[in-house]
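Shown here: the complex without one of its protein chains, the others still in place.
And now, subunit A:
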Amino acid sequence: MDGSLTTPPTTTLDPPVLEVEDLRTVFLTDAGVVRAVDGVSFRVGAGETLGIVGESGSGKSVTALSLLRLLDEQARIVGGTIRFKGQDVLAMRPAELRAWRGDQAAMVFQDPMTGLNPVLRILRQVTEHIVSHGRMPPAEARQRGVGLLRRMGVAAPERAAASYPHQFSGGMRQRVMLAIGVANDPALLIADEPTTALDVTIQAQILDLLRGLNEEFGTAIVLVSHDLGVIASVCRRVVVMYAGEAVEEAATAEVLADPRHPYAWALVNAVPRLDAPIGARLTSIEGMPPDPLHLPQGCRFEPRCPFKIARCATEHPPMLEVAPGRRARCWVTADGRSLPRPAVPATPAAPAARDAAPPLLEARDLVKHFVLPRRSLFAPAEKVHAVNGVDIALGRGESLGVVGESGCGKSTLARLLTRLHEPTAGSVLFEGRDITHASPAALRPLRPRLQMVFQDPYASLNPRMTVGEILVEPILAHGRAASRQAARERVGELLTTVGLKPGFASRYPHEFSGGQRQRVSIARALALDPAAVVADEPVSALDVNVQAQVLNLMQDLQQRLGLSYLFIAHDLAVVRAFCDRVAVMYLGRIVEEGPAAEIFAAPLHPYTVALTSAIPEPGRQRVVLGGEPPSTLRLPEGCAFRARCPVARAACAEPPPLREVAPGRRAACHFPGDFAPHPTPVRSASLADHQRR
């Protein structure tokens, strides 16, 4: 992202690569006409990078699909223009469109698992477009294909070229998708949530790749994402979308520092940041996006806006120039003023000093292996080594975070601690009692005190029961209410506790949004007055603003009800905002554990260093970790992180024990602290850094 590359001197003469004027796309549904994209305009010059950010349903993906006219049958572009280097895309005939797509403009999709054809070899899929667009004869195209795979960081490209997609991991497939995307040196690459399905360290690799493509080949990039951090690490400019409209368009750094639309303001401040004070509340806005069939007459954000004025309810604001080079759709900031910073949250009371009281929930040397079905009668049985010796203890009133990438065993750990799975070895203690091999009947009286909140708000509620039935069920099953009437009253209380209306009890889960469902899930966990709640990625499926609401709710509940949380997550910033202590998992083992503030300020294990630096946050010194986690089918000898570790030495062939390195801090590394990142710049410095660019 260098000024000389993003603003070549010729931009003023050449038409921009992409010019979108007042784009309108509708969906024709049985219920009526849904205006998914409603008047979006932007331009992307040669070699420029533009991000489109918004929550789910904001119309950002439909915008991306509209640009290449890849919409389904029931979606129609009903207005506006799309110009590609001066050519009218909407007027192209099917044959022209085919010749243009994949040649001059290409797209990379979100899901690397379904984006490749499973029955074609990798190389064939990369060269297909080169040959079919007549760029090169097949033999030459194959050479270029292998070259492209190498450029995209695919290990051993000659061998990979002959493989099939199922032999590749998600990150590797996304690299192949990118190779296909840039195969014909397109002037424009559209990437729709290209890293959403990937882990942070892999995401950092892919984002690096995108930046590199832009710098090296001058490919203009339109990056669609729900994550401002991802956009900020690649794109110079950003369009913020809300309810089908662009609400703000400006340089990314400016939006991050000084958002001029209240929705952009909410988006910026809802994200937990690694440099915010520990335990601070997140800023969230209440309410939900408007029903696309019944949009409000005035500003579409007015019902949720904390800054609204009288005019907002009646007059729909146009995109106004609020400062040189930046536009926003807001009456409040129309005169060029900034929005106030969120009130600095009071530093929460220091967590009560934990005495030597025995822990509430404890795991000792916990192991879980899953035996896979044999491939054939005589094949040896293979085992997934999900959890390989974990020691962890959750104290009363504490919140302990467990972080790691997918496949590191953190969800299995959650299910072992709640005894949904039976451990292979080791022991689980709850309130001092050994429940490692307790029978379901023996566990039943303990269950109310140890509850769980699940990841997927769509799968964790029985679709055939009303919310009331879901909440009444445990109360009656454990005889916690004298009568049905009393149980119903308790349900009303529970719903109020989690910020829902008691009247919602008669509705079915599908009538709620993801955030509301997650609140119901929390209410269900609270129904039996638990002492400890194990939360398995409770916010990872939610939009940032809803995520902030749910996290704030969980924090309030902890203080009011004295809960202890074991909080599983892959998002470090969320864990940091939420937890007192953090344990980092890699390949079924804990590699580092300690107080949240200290771990993030000075990580000791090289994996923690890489993990904290991989978070796409503006102005962060990044360490991009190469490679991918090894297979859980066969554990590596010695230190499990050895193969990816930047400071691995001969001594690492010996497995390092998890030992106390400093008071209250444990790490499983022979050389703790040897691999130190540059100190995290403070927030103001990071902004100055951005403005310099």
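Everything that follows uses one rule, which is that contacts are C-beta pairs under 8 Å (C-beta built on N, C-alpha and C of every residue); 3 or more make two chains touch, one makes a residue touch a chain; residues count from 1.
Keep in mind that, in the parts below, contacts and distances are computed from a predicted model.
Undergrad: Between "3-methyl-2-oxobutanoate dehydrogenase (2-methylpropanoyl-transferring)", "ABC transporter permease", "[NiFe] hydrogenase diaphorase moiety small subunit" or "ATP synthase subunit b", choose the name on the UniProt record of the chain that's been left out.
TA: "ABC transporter permease"
Undergrad: With respect to the chain omitted from the figure, which of A:288, A:384, A:443 or A:481 is a touching residue?
TA: Hidden-chain contact among the options goes to A:443.
Undergrad: If I consider the whole complex, including the chain that's not displayed, which of A:233, A:269 or A:451 touches that chain?
TA: A:451
Undergrad: Using the definition of touch stated at the top, determine which of A:170, A:303 or A:474 touches the missing chain.
TA: A:474
Undergrad: For subunit A, which positions touch the chain that isn't shown here?
TA: Missing-chain contacts on subunit A: residues 24, 26, 28-30, 33, 35, 38-39, 69, 71, 74, 76-79, 90-91, 297, 316, 415, 418, 420, 440, 443-448, 450-452, 454-456, 459-465, 473-474, 477-478, 521, 524, 527-528.
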